[in-house]
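Only one protein chain is missing from this complex, and each of the others stays in its spot.
As written, the chain order gives the labels A and B, with residue 1 at the start of each chain.
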Amino acid sequence: MTALLEIQDLSLDFETEDGTAKVLDRVSLTIDEGEAFGLVGETGCGKTVTALSILRLLPGTARIRGGAVRLAGEDLLAKSEEEMNRRIRGRWVSMIFQDPATSLNPLYTAGYQVADVIMEHEGLTREEADRRVLGLFRQVGLPDPERIARSYPHELSGGMQQRVMVSMALACQPKLLIADEPTTAVDVTIQAQILELLRGLKQDLGLSILLITHNLGIVAELCDRVGIMYAGTVAEVAPVRELFRAPKHPYTQALLRALPRTDARGHALEAIGGMVPSLYTPPPGCRYHPRCEFAMATCAHRRPALLEHAAGHLTSCLLYEGVTE
Amino acid sequence: MSLIHVQDLRKYFPVRTKLFGREIVRAVDGVSFEIERGETFGLVGESGSGKSTLGRCVLRLLNPTSGHIWFDGVDLMALHGEELRKARRKMQIVFQNPTGSLNPRRTAGQSAAEPFTVHGRLQPVEAAGRVQGLFRRVGLPPEVMDKYPHELSGGQCQRVAIARSLALEPDFLVLDEPTSSLDISVQAQMVNLLKELQRDLGLTYLFITHDLSLVSYLADRVAVMYLGKIVETGEALAVLERGRHPYTMALRSAAPIPDPDRVPRPAMLRGEMPSALRLPSGCRFRTRCRWATDRCAAEEPVLREVEGNRVACHFAESIVEVAA
Partner (left out) sequence: MATVTLPGVRMRRAGAFVSIRNMFRLILRDRLATVGLGLIVLFVVVAVFAPFLAPYPEEGVGQSNVANRLQPPSLAHPFGTDDFGRDLLSRVIFGAQIALTVGVLTVALAFPIGVILGVIAGYYRGRTEEATMRVTDMFLAFPPILLAFVIAASLGRGTFAIIIAIAVSFWPWYTRLVYIEVLKVRQQPYVEAAAAVGLPGRRILFRHVLPNALAPAAVQASMDVGSAVLIAAALSWLGLGPPPPTPDWGVMFNNAYLSGSLITYWWIGLFLGLSLFLLVLAFNLVGDGLRDVLDPKLRRRRILL
């Protein structure tokens, strides 16, 4: 498996009027071709920022402090805006967002918007693009593509809107699809359909998917490998089965225990004490140590590195570096 | 006698769809159930099922179009004005959006104290003392009293909202997706808090959610709603794990479980929920049901006993869940 995307030690700050928020601190992960990678974390962990860094869609207040983002060997951080637009965004890497209703322009029909993307990147005429659009709509499982192409976004249901978004993302045959919480805004039965669609695309097209979510359930259903983020750092990366069976990082373990399950009926859920730290003044050393049940003295001043402690299973925790106090 | 007894509740909304036409959205269309004292009753459904509308109707926050609601033997539909407001003391609601349910221009302490100023006619000093007590009970430090909602996290706002709802010592709480906008770890804290409060204060909950794992963890009994009707109801685990209605089975199949070894089943439902303006004839679920027959289009099924649950499906006994 060749690595399609490699993020290496990416560090990023936001300069706001309230100070400098250290949003990402040496984030590293790799996604292979044809693989679905789930990036999981709670609010503020930096998963969306990481994804936006790939496409360089960060806000003006963002400052990259170090690290590299390599797509098929090419460093994306070094590219010009023009090249990003021409070759990367929408072509090599595409993105779909959480709320399809606001991601589609209400003034144009679905078909028009998708055709626009095709025309922009591939220089086809509108007729040629429209034909491609119908094919794409069929590919994402939209019934009656002609009617959908003529419809405006508000005339479509949430599930159909999301499929239109997916088709727009697929329009120029990207290698990597970034899906930012694609099913949070839709019902669970529609969510199942969307996940099935993504699974199919991965299989049929060899598409790599970066799935950003806070829902461990859909990660278990769709992803091959999973990365857990906490407060701007990567806590753990592992193949999906291993992550659920044998999580190494204390945060991952705590997160899994906090999920409500039928077999936990009658017992209190294991909540994680404390709160997510402020990114303006992150804790020194390991960012999780104030809430960690295994915290040692060293954890407060030495930041653990993301190391491979078992095959394909990386974690950043001093417990696995042989530190005992 | 049950604490809440809802009978044939209907809530219709008139909607103007065309220039001269008025159509009716039957958001809640003939729903009946009972909630026992001290129990957690789960109401499950997707958006458009009418569960939130039903929750509000039970409190008469929305006025039902018809039907009855008995609260501790008293017919809520017969109360008006002052009597109704007095009855409201005993039943409260916690909303989905924690920050939005607090007035942005008032501090947490002021918001939580508001019920006192209306019903209890307390002096401000007394009210502040009571609020402090409430905050302690929901796990908030007293400093939070002077903060504004936008200065607090989602979890803290939700605790403030819960504190406010407890101010008048209600017996019954409607919880409308109280944790769906919260992170996993915060949700766990919130759920623990709700259970603790229920135990300590003897509360009865109507817990509205779309999250099956949460409701299977929390609820004693459950009702599954689809397009304004209850399609299945019974003991929580019996419904959620062994439900006989095709929709219940579809929900179970679709709900993502954090277990990678569970083979993903093909999505069971075709299509999408029909518009509430154009309800299918007979069984409302038939347009998405793979077992639908002509009888389903002609005759609307009613809730009937099937293996311990009450199911509204003509073929509940004979449908066997398809193994993946």
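Simple rule for what comes next: contacts are C-beta pairs under 8 Å (C-beta built on N, C-alpha and C of every residue); 3 or more make two chains touch, one makes a residue touch a chain.
The model shown is predicted, which means the values in this text are computed figures rather than measured ones.
Visitor: Which of B:R85, B:R136 or B:R199 sits in contact with the chain that's absent?
Guide: B:R85
Visitor: Could you tell me which of B:R22, B:H150 or B:R278 touches the chain that is not displayed?
Guide: With B:R22, B:H150 or B:R278 as choices, the missing chain is touched by B:H150.
Visitor: For a quick check of understanding: of B:T40, B:T53, B:S101 or B:T233, which residue touches the chain that isn't displayed?
Guide: Among B:T40, B:T53, B:S101 or B:T233, only B:S101 touches the chain that is not shown.
Visitor: Would you mind spotting which of A:Q98, A:Q139 or A:T252 touches the chain that isn't drawn?
Guide: In the full complex, the listed residue that touches the missing chain is A:Q98.
Visitor: Touching residues of chain B against the unshown chain: what are they?
Guide: Within chain B, the residues touching the omitted chain are 59, 61, 85-86, 88-89, 92-93, 95-97, 100-105, 111, 114-115, 118-119, 148-151, 153, 161, 164-165, 167-168.
Please note the rule applied: only the chains that are shown with their structure count from here on.
Visitor: Using CA atom averages as chain centres, what separation in Å is found between chain A and chain B?
Guide: The computed centroid separation for chain A versus chain B comes out at 31 Å.
Visitor: For a test of understanding, state which residues of chain A touch chain B in their complex under the given definition.
Guide: Going through chain A, the ones touching chain B are 42-43, 157, 159-160, 187-193, 195-196, 199, 214-222, 240-241, 243-244, 254-256, 258-262, 264-265, 268-272, 275-276.
Visitor: Could you please specify the touching residues of chain B with respect to chain A in the complex?
Guide: Per the stated touch rule, the residues are 46-47, 153-155, 183-189, 191-192, 195-196, 210-214, 216-218, 237, 240-241, 250-251, 253-262, 264, 266-269, 272-273.
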